[in-house]
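Every protein chain but one is kept in place in this view of the complex.
Showing chain A:
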């Protein structure tokens, strides 16, 4: 058997170890989890209290959470929070079609 330069670099007796994905993912980046929670809170406020800017904030928060989410996480959670925020916006406008009033 020809010993290729590759073998010499690797060494003759090597063992292959399988990849173990790092389990501690949640502590690294808390942004997507916080944003998800904020999105739910805002959408609930917007729906119950019929506050338009809450509903819009919820949409933004869920978008940020989606952008920062990890691939290992379930996408259903993010999708459901996004749907909830969109429904909050639609419901607030159905109940009160007037445009949003700004404080300034």
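Rule of thumb we're sticking to: contacts are C-beta pairs under 8 Å (C-beta built on N, C-alpha and C of every residue); 3 or more make two chains touch, one makes a residue touch a chain; residues count from 1.
Everything that follows uses one rule, which is that contacts and distances are computed from a predicted model.
Taken from the listed names "PAT complex subunit CCDC47", "T-complex protein 1 subunit delta", "Translation initiation factor eIF2B subunit epsilon" or "Sesquipedalian", the protein name that UniProt assigns to the chain not shown is "PAT complex subunit CCDC47". Residues of chain A in touch with the missing chain: 5-6, 9-21, 29, 56, 59-60, 63-64, 67-72, 86, 89-90, 93-94, 97, 99-100, 102.
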